[in-house]
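The structure that follows is given in the form of structure tokens.
With one protein chain removed, the remaining protein chains of the complex are shown where they sit.
Let's turn to subunit A:
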């Protein structure tokens, strides 16, 4: 467990060696810091106080603004002292205190003096401190000195300036980029470290210039790089160049491979590993290229240095994912790593072996892993279990030893995630390998005998209910399941009751005995358990409530046909009465939003409304709904469903909206109707559509709604035929017709003798517009997509859009009219903008891709003009778009 994170001074009092910082207190140290102001500075004493300040800061202690300012001002006085040890401490504490920008000025003159000092070390340190605390303006003033420092003959000064450059590049890139000549000179330095820092900085400066990086790499791979660190950087930059070249279609022999390969013979281990890693990560690496890299990695597997073993096995682990065969030669070396003291190495070795091992080595491997599992953390164990699952799928014949392994680890101690990983693995194996089923189920049964996780117990019970009855001897599982009823919490007990019932139904010979067991459950202390037991007893007992085996089977094993949200809403609305809740009364429509929720939104606090807009994923829901209606099955693939269009005012008796479903040669109008009058039941609900203003449309069929009780949305459909592939438009007037019956609101039932009264209700008109034939489909890169379309087929025209309040209004009007996807955030228009370009994309009926560039401009009188450029895969569609805009 984690040790307490207390400060050192809270530590054991009885410690023999007492700490020099024992009892240290911020207030006291700040008091002591006053010695910095003494006329005669005592360097030793001051250094001690600075050390204490450092200790406090390193312990996470923070100073208030006032405290920090006070200390900082006092520290600056120490620049008067010539003592070098103290001066070094002063540099450090200033960096640690990181003074605010308004205080920096106090110290800059001293530091600038030091930066030009004859003493090299003053220069180096002053540069580092200045670069830590200054802003852009001051940087411009000292830029000249920094450039000089980069080429200073003292490597420490040079390195200080280069590393400062690396830090400053993040905040002031423009200034640092001006130093490339000096940095370039640094790369030629004889000092290894200067070369390392210069290379890092130069690459950062030029990283976006592919050609420059390529040149840099080209020249350095031929020359000599002094430090191994710089060589590693060079290898990384080389890999990047190789990748870029491959991306840009340069073919032939892989460039720089020879360089990488030569680095495999470098004297520094880190360079060899870096080169090996770079080779293994090459795109489309061949086995010939891979072999030398794998060979050196194999050697490192038996290195005495753990870091090298780790680096090698980590790289091999990655290679095993893409080229498992290439790694098999290293298997023996990796097997010895399973017992490596460093658990990270052992886990990597095992997971690599599990990927590369062959069928004959599985047993041996399992034996080794078993010894190893007891002393690694859960997170490592999960990795191993997952690797074993994939191994088992790969070698199904070896399921016995793998299953034994999993069942053994299942019995050991472990957290929820780990146990879940094991249970998931066993379930996968049972599903994939039929032979493994019986033993796997027994392992799971044994596990639930002593399982502390309710979630896992219920999952396993459910799984047993599905798989158990089909085994050769289902009776052997009953004991384990029934034990749950006695020993577990209510959730598990309820799951056990359901599982028992499944066995009872599926296995005729067990039915009498299961019935006895279920009878014992009807005295359970929990409502749900009792209810389930009672229900299943009546289902199994065949007492007439259930007609056929099929119904029982559907009930026990079938999936719930209604969306849970709808079921929940209906149950909430169900008032306890003599009449039982009827699950058939629950709407199966996925899209309708529950009324209660709509009320909660506060839009219509008193009234009831039609089902609101479909959710974003509505298309799938519509497709499912429509395909379930046999009359519509022959229409082909649904092209588009519009958002619902309201046909009634809010708060009217009957709320109706319509969704336009577009097929290639049909349009289906789906009228979503809601009856908001509790005293009425509507029957034979139909919509009469007058299509006289829609010449190209011919009504082919309609589907009435038999019954529309209060607050249970239903749908009526009217279907029109139109010319295939043609974006026909038109206006439809709608009338709702129905038979209304009075009901008693308390029972919700209509009088049986009431024949009802025919009535009709005028709805608003509906239009099918050109935008209905356009699907919003975005493109990831508009410019590319635009350029890939033939310029020849471009159609351009200009339109006057009249006076508008704002550009945004005009943009919305055009995009709504076209029904296209707005790309690259061009829907956002800066306030007060006088011009704007909007990029749109979509797919037109017939699956024709369309791109539109709409340029808007507004004059002083708020008159808006638009230039519309359209490119489409079919030029007639581009013309059609212009027609839409011209008519709109």
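The rule we apply is simple: a contact is a pair of C-beta atoms (placed from the backbone, for glycine too) under 8 Å apart; a residue touches a chain by one contact, two chains touch by 3 or more; residues count from 1.
Keep this in mind: contacts and distances are computed from a predicted model.
Q: What name does the UniProt record list for the absent chain among "Cell cycle control protein", "Ubiquinone biosynthesis O-methyltransferase, mitochondrial", "Exosome complex component RRP43" or "Coatomer subunit zeta"?
A: "Coatomer subunit zeta"
Q: Pick out which of A:273, A:369, A:779 or A:877 touches the chain that's been left out of the picture.
A: A:273
Q: Tell me which residue among A:40, A:58 or A:472 touches the hidden chain in the full complex.
A: Answer from the full complex: A:58 touches the omitted chain.
Q: Taking the entire complex into account, which one of A:89, A:146, A:638 or A:708 touches the absent chain?
A: Here the residue in touch with the unshown chain is A:89.
Q: Pick out which of A:130, A:282 or A:345 touches the chain that's been left out of the picture.
A: From the options A:130, A:282 or A:345, the contact with the absent chain belongs to A:345.
Q: Which of these, A:45, A:77 or A:314, touches the one chain of the complex that we don't see?
A: A:314
Q: Using the touch definition from the top, which of A:50, A:183 or A:202 touches the missing chain?
A: Checking the options A:50, A:183 or A:202, the one contacting the hidden chain is A:50.
Q: Across the whole complex, list the residues on subunit A that are touched by the chain not included here.
A: Touching the missing chain: residues 1-8, 11, 17-21, 47-48, 50-51, 54-55, 58-60, 84-85, 87-89, 92, 95, 119-122, 124-125, 128, 132, 153-156, 159-160, 163, 166-167, 193, 197, 227, 229, 232-233, 236, 269-270, 273-274, 305-308, 310-311, 314, 342-345, 377.
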